[in-house]
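Note that one protein chain of the assembly has been removed; the remaining protein chains are unaltered in position.
Labels for the chains are A, B and C, by order of writing; each one numbers its residues from 1.
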Amino acid sequence: MFFLGRLLSGGACKRSVSLLRTRIAAPEVKTSVKRHSSGPGQRMDIRGIYPPIATPFTQKELVDYHKLEENLNKYSKIPFRGFVVQGSNGEYAYLTSEERVEVVRRVRQAVPKDKLVIAGSGCESSMATVQMSDQMAQAGADAVLVVTPCFYRGRMDSRALIHHYTQVADACPVPVILYNVPGNTGLDLPVEAAVTLSQHPNIVGLKDSGGDITRIALIIHKTQNQDFQVLAGSAGFLLAAYSVGAVGGICALANILGQQVCQLEQLCVSGQWEKAKALQCRLIEPNAAVTRKFGIAALKQTMDWFGYHGGNCRSPLCPLTESETKQLRSDFTSNGWL
Amino acid sequence: MFFLGRLLSGGACKRSVSLLRTRIAAPEVKTSVKRHSSGPGQRMDIRGIYPPIATPFTQKELVDYHKLEENLNKYSKIPFRGFVVQGSNGEYAYLTSEERVEVVRRVRQAVPKDKLVIAGSGCESSMATVQMSDQMAQAGADAVLVVTPCFYRGRMDSRALIHHYTQVADACPVPVILYNVPGNTGLDLPVEAAVTLSQHPNIVGLKDSGGDITRIALIIHKTQNQDFQVLAGSAGFLLAAYSVGAVGGICALANILGQQVCQLEQLCVSGQWEKAKALQCRLIEPNAAVTRKFGIAALKQTMDWFGYHGGNCRSPLCPLTESETKQLRSDFTSNGWL
Amino acid sequence: MFFLGRLLSGGACKRSVSLLRTRIAAPEVKTSVKRHSSGPGQRMDIRGIYPPIATPFTQKELVDYHKLEENLNKYSKIPFRGFVVQGSNGEYAYLTSEERVEVVRRVRQAVPKDKLVIAGSGCESSMATVQMSDQMAQAGADAVLVVTPCFYRGRMDSRALIHHYTQVADACPVPVILYNVPGNTGLDLPVEAAVTLSQHPNIVGLKDSGGDITRIALIIHKTQNQDFQVLAGSAGFLLAAYSVGAVGGICALANILGQQVCQLEQLCVSGQWEKAKALQCRLIEPNAAVTRKFGIAALKQTMDWFGYHGGNCRSPLCPLTESETKQLRSDFTSNGWL
Partner (left out) sequence: MFFLGRLLSGGACKRSVSLLRTRIAAPEVKTSVKRHSSGPGQRMDIRGIYPPIATPFTQKELVDYHKLEENLNKYSKIPFRGFVVQGSNGEYAYLTSEERVEVVRRVRQAVPKDKLVIAGSGCESSMATVQMSDQMAQAGADAVLVVTPCFYRGRMDSRALIHHYTQVADACPVPVILYNVPGNTGLDLPVEAAVTLSQHPNIVGLKDSGGDITRIALIIHKTQNQDFQVLAGSAGFLLAAYSVGAVGGICALANILGQQVCQLEQLCVSGQWEKAKALQCRLIEPNAAVTRKFGIAALKQTMDWFGYHGGNCRSPLCPLTESETKQLRSDFTSNGWL
């Protein structure tokens, strides 16, 4: 109970406690009351849809906090479970440590208390990740999302990753969510590492952006006794992930088509699979366009089209070429979204 | 109508005609009557589960036709839709052209007429594939499964693959099923090529063994007006594939746990997703063990355990090591199958 | 001495015997007399430059033996050590077994007796490779080049490959050369397998087309007591390969710039490294253009430009697009070759 003790006594994590749920709660139960219940042996309930929000910049590439808040205001009408600050789409790799913490603080202030703020706190070293996680918790994050370190990927085997995440989770005042994003890291968190880590009381789940549905199903299966929650890391395979037991999604596309992604969630959790399938299929190309295919510049360009503040990325990310912009638009229009 | 004319006049394909279905048939309808109906503008209905059967060898590595037939007899109690002869698990790459045709002939003779026999007829050159497809049709195959040529993979772009498959499908007396198996070929059939090819009247579907569920869903979505049928190439993502609109599976694991894979199919098509999920999850590790993890030697070893004839592979495929055999067994016992 | 006994008694291999050299011969000695000397404990000397010849086809994609012989006649003025028939550039993967043997027979008849004919005899199964190697030896091949089987690459570990090559080398009436071409096979022959196999009396060397110079140097280093001869599989790294101890090259570019590749060999073996460097550098782009970048269609297009018979490839290999042809030409003109 080393973790809960710390959790209950800490200042920053009081809100977290109210978000715990019984570890053996039947995953089918889905009312908002249940998922905020608390008591001994519980874990934070992280079910639902989250946009991994983009970071708007000024023309001089400084963080534009004003635009950030305006985006958050617009998102307030959408039934998101919360917000992920500094997932890969937040260009966190391009922010200084100070900016990373400050963005979390501003988001926490801007969004209603019942929305979870999950902050991406991963750094390459364990030491820096521990420190960053703590700072983000102090800044109001309800949980932290910790990407696999990857620069020395040849040595990032299960042993190293279990060691890393255990250090971070032991020290972190708020719950930890593992983050597997092989498209950026060139590294897949080994299934056995995820299974071992699922037993840590302060590790509540995994965001998997790789899209290998067999792997996702296997992790869910092998952690079924741990109340370990898996979130799809992309809208492209959200339905499939729900079909094998995922409980939500952190989806770049939700920055743009937030209502639709939440609607897909509802169709899945209520078992309307045929309708879900139809909606899912129309989201795949737009989703690919703003992620794998054209990246963050496309996400931001599309945000502009949909009335949010997108704008430019930090360098070296470049604006889209004219031909890319045309293709991007077509990926939305051909599916009926523009 | 160039294809239908040939189809209706040909000798080898008379049975095929009886297997056609209306192209606009609602995919939800699943009775055996419907799927054998015929009429103008129809395509062969290939829905259902197929084991890609293993090829038993004698100690001297010759094809053991007797054991092959005994296996087929044992399979006759299982509600398979048919049999795939010379998928990758049939060691087709190790058979001579004559053996490939002869195995198809024997299987056709051994199995009931209402079971489809789908023969893997892919070769590296278009010329050889056209010839092999024809020979297999003459030997009684109801359809052919054509793997992407891959040795010169750097040049196997959409243009080359569309050209290849069009030649094959134009000439082939029975329907053609595309076969994407990047684990063996190191090549992914481009989505755009699959979509273009779906318009060919003699190309009825795709077996996709790659497991990228987003890609599978996208292909289904973009071919929805073509009556193009997608089959999951592995039991590992069968449920997920059904959830996005696949209509069946060609699953190595069905050589061993055929009843269970067919049961999973039934749960999916009848919408019992929770039960399907529970069963799916127990199949992932056994499936991985006999495919990606330990390969055909493991498939055959496990067939021996389950009362089928597995036996040795052709060289250079080696028997499992002792430690691999132990792990293989554990992947079945830990999921309650042994 | 199991191998030598068979070798000396066999009919097909009488020529081979005359090509043996003392296994402990100093690699620096380079006269044509030495490399044809014979005696107990010797291996065939394979030093020198070989074009892996292209296979001309008629418009109907049949092998054009007449054009093949005309090409060989034109090559007769170039100081090649011999010819490789059915390397990857010979489209061997697209030839039938009968064509493969017949092409070897024709080449052996067409070229002078002092030129080595090395025949690519690799098939996927050990059984087929043994048989094909034997047939090619009967057809007059002085040695066979055996590509790593690769379709089940996940299981083609050192154990399987050592088993495969040992079976082939034990049975083969002429010497065996290992062939590593990861660009096509998606598989790298493990260094430890190469080192083990170098001890087989009937395995005389390795063609390595991967271009990893560290790996090539390591294999040379670890087989230095075995009289094991390494040939560069591409003109792109020929100088570098010589610099670490390779003794020759099988280079697609030699089909076009044969004199130049042989000149590069001479500069290397005579230690004129500065001149070698200047020549090597001018060959890299043309070489890449006819291999990795545009493939066999480019090789054949360029052969046409240089007065050889290139012509079309077998399908599914497609002709170059107009834009590719333009780039190809530029890769030759910008280096002063056209």
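Everything below uses one rule, namely that a contact is a pair of C-beta atoms (placed from the backbone, for glycine too) under 8 Å apart; a residue touches a chain by one contact, two chains touch by 3 or more.
It should be emphasised that the depicted structure is a prediction, and the values quoted were computed from it without experimental measurement.
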| item | value |
| --- | --- |
| Visible contact partners (per top-of-document touch definition) of the missing chain | A, C |
| Option from C:78, C:171 or C:217 whose C-beta touches the chain left out | C:217 |
| Option touching the unshown chain, where A:65, A:94 or A:305 are the choices | A:94 |
| Absent-chain contact - pick from A:137, A:161, A:203 or A:303 | A:161 |
| Hidden partner chain, residues of chain A it touches | 61, 88, 93-96, 124-128, 149, 151-156, 159-161, 163-164, 167, 183-184, 186, 292, 294-297, 314-318 |
| Residues of chain C (touch criterion as defined above) contacting the omitted chain | 211-214, 217-218, 220-221, 224, 234, 236-237, 239-240, 243-245, 271, 273, 277, 280-282, 284-285, 288 |
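One rule holds for everything that comes next: only the chains that are shown with their structure count from here on.
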| item | value |
| --- | --- |
| Chain contact topology (line, ring, star, complete or other) | line |
| Inter-centroid spacing, chain C versus chain B (mean Cα positions, whole Å) | 37 |
| For chain A, residues that touch 2 or more chains besides their own | none |
